[in-house]
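This structure is in C-alpha cells; I'll ask about it shortly.
Rather than the whole complex, this shows some of its chains in their spots.
Per-chain residue numbering starts at 1, and chain names A and B are given in the order in which the chains are listed.
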Amino acid sequence: MDMILNTIQKRWNEENTEDFSSLSAIFLNCTLKKSPEISNTEGLMRMSQTIMEANGISTQMIRLVDHQIAHGVQPDMTKHGWEVDEWPSIQEKIMAADILVLGTPIWLGDKSSVAAQAIERLYANSAILNNQGQYAYYGKVGGCVVTGNEDGIKHCAMNILYSLQHLGYSIPPQADAGWIGEAGPGPSYLNKEEGGLQNDFTTRNTTFMTWNLMHLAQLLQTGFPSHGNQRSDWDKSDHNAPNPEYR
Amino acid sequence: MDMILNTIQKRWNEENTEDFSSLSAIFLNCTLKKSPEISNTEGLMRMSQTIMEANGISTQMIRLVDHQIAHGVQPDMTKHGWEVDEWPSIQEKIMAADILVLGTPIWLGDKSSVAAQAIERLYANSAILNNQGQYAYYGKVGGCVVTGNEDGIKHCAMNILYSLQHLGYSIPPQADAGWIGEAGPGPSYLNKEEGGLQNDFTTRNTTFMTWNLMHLAQLLQTGFPSHGNQRSDWDKSDHNAPNPEYR
C-alpha cells in the first residue's frame, strides 16, 4: 500500500530545499495482525513514509508480528534459553537508521503488547555506547503513530516517546500523530467513508511530525554534541556527592 | 540555596568549549509548598540550574505556588471571570527563554496539581504562531525533574515531556531526571543522610539532562527549521484527503 498525498503535502515536498538524501528511517509497525491482514496503523504510517521517500530518505517498514521475537531484556535471547529470536537483525536495522517511527494500535486504551516488546528489546541494547562514549541511540530521532477506534492516542504516545527519549533518542516538536473515532466501537482508520482519511487534524499532525523528524535528524546528522553526556567519562570519574549550600 | 557540584560536574563545566551565553532558561518549580518552606524538588532543580549558570546561561527559578494563578485554558483568565491571574507575566518569561525545566513533586504517583495547572496554562497559549507561521513554542527545548519519596518519576516525566513536545518543544535525549527512595514512605531528596544527594544515578541523569538541554537549545538557536510545519500555510491550503493506493 502506498499513500497518495494531498495537495499541500505534495506541494511541500516539491518546495523542499533541504537535501535529506543521506538520511534513513525505519518504521516499526506494532499491529497484532499478521501479514497480509490489513493494518490500519500501517495505513497511517504509510503517509509518513511516503513523505520521507518523496524527500529522498531511504525507508523500511517492518511488521514485527510477522517475526518470531523472544521475550526478555538481553540483546540476543537465543543466548538465554530461547530457541529463536529474530530481534537482533531488526536491532541492526534500527541502529543503522537515523529516524525511528514506532506505530501501534490501541487496545484497552494502551499500546499493543508488540509495541511493549519492541520497547523492551530496544531497552535491552541501551547499555551500548557509541565511540564518543554516549549511549548508542544518541543522535537518532524518534516519533510515533497511534491508531484505534475509540480512545488513547496520547496515552500511548506519552509512553512511547518517553521511552525513546529515555534511551537517547531526540524528540522533535509534535512527534506524535494518530487517529481515533468517537467514544465507543466504530470504524477504523482506513475505512473509506467514516474512517480517518478525511480527518484533516490527523493528516496535518502526521505531516508536521514527519517534517520535524526529518529536520531534527538532519541537524543531528553528525551525532548529538558530545560533552557533558559521556557515560564512559562519568564512570571513570570520582563520584562524590553534590551538596546544597544554604545562603 | 545553591548547589556545590561534584568533581566531574565541575570539570565538565571547565572543559566546555561551547559559548552558551546567549541562551536563557526558566525553571518552573511546581511544589505544593509555599516559600520559604524547603522544596526538595527545588533542591534537585538547583543542581541543573547551577550547571547552566556555570556555562553562562541566564536562568530564573519560579515557585508557582507563591503566585495566584487562575484555573482555565485562556491566556489571561482575568478576561474570563477571575479577579487575579498572575500567569500572563510568567508566560512572558517562558516565551523569552530558550529552555524550560518543569519540576514536580510526586503525590499518589502523579505530578502535582500545580504542575497540571502549569501545563494547562502553557496549552492555553498554544494557538499563538511565530513569524514563520509555526507554533510559538517551536525552537525551544524542554526537560523535567521529579522528586518524591516512593514511586512515580517515569509516570510524571512521560506526561510532562509529552505535553511539552505536543506544544512544540523539542526534547533532547534523557531529558528527565529524578529521585525517589525505596517503596513506602521515607526520606526526601535533601535529607542529608538517607536522601538523594548521594545517589550517583540521579546526579548523573540530572547532569546529562542539563547538558543535553544546553546542546539542543544551542542547535535550535535560530529556531526550528520552518518547512512542512507551518500552521499558517496549512490553514490557507485546500484540505483534500490523502488516499491509500493498494498495489
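The rule is short, and it goes like this: contacts are C-beta pairs under 8 Å (C-beta built on N, C-alpha and C of every residue); 3 or more make two chains touch, one makes a residue touch a chain.
The structure presented is a predicted model; accordingly, all values stated were derived computationally and were not measured.
Here 2 copies of the chain are placed, and the complete complex recorded in this file has 4 of them.
Here is the rule we use: only the chains that are shown with their structure count from here on.
Centre-to-centre separation of subunit A and subunit B, using mean CA positions: 23 Å.
Interface of subunit A with subunit B (complex): residues 1-9, 11-12, 15-18, 43, 46-47, 51, 135, 137-138, 154, 157-159, 161-162, 165-176, 190, 197-198, 200, 203-204, 207-208, 210-212, 214-216, 218-220, 224-225, 227-229, 233-234, 237-247.
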